[in-house]
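Structure record follows, encoded as structure tokens.
One chain of protein is taken out of this complex; the other chains stay put.
Our next item is subunit A:
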Amino acid sequence: MSIGHALLGLLEGGPRHGYDLKRAYDERFGHDRPLHYGQVYSTLSRLLKNGFVSEAGVEAGDGPERKRYAITDAGVTDVERWLGTPEKPEPYLQNTLYAKVVLALLSGRSATEVLDAQRSAHLATMRGLTRRKSDGDLADQLICDFALFHLEADLRWLELTAARLDELAEEIAK
């Protein structure tokens, strides 16, 4: 899961403090693994260095947690590219895919496109495995089948999610 991209995605809603960002992240994506403050600030300083966020005012008092961060145009482009690039098909992608779908919906982009691109990447990998299976011996077949069933499970989840996007959009908007 790319924390940097998730934070950028959240910043598209408006500038926030590091503390705010952590809370927003944990609430949406941190179900069983909330972020450490250290992770938030090291990620933000990397984003700052890369020009994907800029400082948007400092409140009275000191300490890094007082700074507000805003996403830059380069940051928006980077989120855009991340959402548009399917993940390398492999098991246990749910966290990243879920975050992409939610962030696409939050920012008014097309979540359907994220899902379609991912389906297409998954199927391309599955085709390769299917061909290897046809040419291989039984051991090859069994190994490929293992991967195929796992990728299929991902895809079923994608289809189910695609069918419930409207519902999800409503829930997220709350």
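Methods note: a contact is a pair of C-beta atoms (placed from the backbone, for glycine too) under 8 Å apart; a residue touches a chain by one contact, two chains touch by 3 or more; residues count from 1.
FYI, contacts and distances are computed from a predicted model.
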Candidate names "histidine kinase", "ABC transporter permease", "Putative ABC transport system ATP-binding protein" or "Cell division protein FtsX"; UniProt protein name, chain not shown: "Putative ABC transport system ATP-binding protein"
Sole residue of A:1, A:48 or A:148 that reaches the chain not shown, by the stated touch rule: A:148
On subunit A, residues whose C-beta touches the chain left out of the figure: 112, 116, 119-120, 122-124, 126-127, 129-130, 134, 148-149, 151-152, 155-156, 159, 162-163
